[in-house]
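Have a look at this one before I ask anything.
A single protein chain has been omitted; all remaining protein chains appear in their positions.
Moving on, here comes chain A:
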Amino acid sequence: MLTSALGETLERSPLGFILVRFRERQGLAPLFCHTAGAEAGGEREKMARNSNSNRDSNCLRRGSTGPFIAGLLALFSGAANAAWELNLQEPVTAVARRVYELHNLLLWVIVVIFVGVFAVVAYSLFYHRKSRGHKAADFHDNTTVELAWTIVPALILVAIAFPATSALVDMRDTSEPDLTVKVTGYQWKWGYEYLTGDAAGVKYMSVLSTPREQIENKAPKGEHYLLEVDRPLVVPVGKKVRILTTANDVIHNWAVPAFAVKTDAVPGFLRDTWFRAEKEGTYRGQCSELCGKDHGFMPVVVEVVSEEKYAAWVGEQKQQLAAVAEDPNKVWALDEQLALGEKVYATNCAACHQANGAGLPPAFPALDGSKIATGPREAHIEMVLKGKAGTAMAAFGEQLSDTDIAAVVAYERNAWNNKLGEVIQPAEVKALRGK
């Protein structure tokens, strides 16, 4: 195959050599598919696609991208290495498809304009150069031409405005949804709460599940590195899902490229958007508004499942809700509380205060030996419940149950060098909530 031959040539070139060696050292998939063998190539393609949807997507993408650019890049990519994505992700909603097509249309318009203008420039550069003995003309005005190149671009813009307007009107029509989910941005995780539909009342947090070792290059990176969470948003296929966004601390942005959904989550305000996924699968996006230190580590994962699977999932969630409905009067012993507290700490606190309690001062103070964590317990519980204004310390009262807060406070008062030996009962937290 031609591309494969070119790939080999390129691999032998200095740049290719550097890239291949470099990728080997980093433990990444090989760059050139013929080196890697078909299997690795396939694996890589799957990774790149970033969703487990069908193969035919590639035809769409390759077919409709400007072949001019695609050809250029195909040189580098060897055979079918889809990591060299050249266009928007494969759309799985009607709105995303319209956006995809609108972008392709625009790409062609700008390529044609660019080629047209610079063909004239190229002609001048070649034929009107002094070294070829060309003498300069002396014209400097031409009203007809100047009017023409003011009016013609204006007409092109008016023509583009029609599809651009109708796509946008579609995109903003959030009326008559089948179910509504409230999405809350936290530093640095997402909270999902089903407001209507069968799952109404189901509510949970969705946190990055990529292990720290992979991020710190101490372990090989997984297939969905940084794009995986412990609990994705689950929605049924073919249903209109309305997403309400808001945030708890700073502005976040909930984005899923395959749905053409990207909406700011503004603290204190509600925004809305919608999608109707046409294909089952897992779709991945990321927070798209700088929200502080772990902005790059709060992915959005949406699992689109069949009606039956969705019904089963809802049943499971409801059961779990009933099962974990805590007995607020339970009296906890130190050991079992510390075990729970450690888990709550790892999910909610360790990003800033660190697993070893040393924090990242001065923005994120240490808890090990701190005044709050070794001082009066009421002040400590209040800090966790209500947060600290003007800092990144969130009010966890809205996010965590009394049991969880009691456990995490107890953990912080007993871990590291804070050996206070205190047990905190959920009832104490409850008593402080109202104040």
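Simple rule for what comes next: a contact is a pair of C-beta atoms (placed from the backbone, for glycine too) under 8 Å apart; a residue touches a chain by one contact, two chains touch by 3 or more; residues count from 1.
We take it that contacts and distances are computed from a predicted model.
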| item | value |
| --- | --- |
| Identity of the absent chain, which is to be given by its UniProt protein name, from "Putative spermidine/putrescine transport system ATP-binding protein", "Cytochrome c oxidase subunit 1", "GntR family transcriptional regulator" or "ABC transporter permease" | "Cytochrome c oxidase subunit 1" |
| Hidden-chain contact residue, picked from the options A:200, A:392 or A:427 | A:392 |
| Selected residue (touches chain absent from view) among A:150, A:175 or A:417 | A:150 |
| Chain not shown, touching residues in chain A | 15, 19, 22-23, 26, 28-29, 31, 47-48, 50, 73, 82-89, 96, 98-99, 102-103, 106-107, 109-110, 113-114, 117-118, 120-121, 124-125, 128-131, 134-142, 145-146, 149-150, 153-154, 157, 160-161, 164-165, 167-169, 171-172, 214-217, 221, 223-227, 249-251, 253, 255, 257, 260-264, 266-269, 271, 285-297, 360-363, 390-392 |
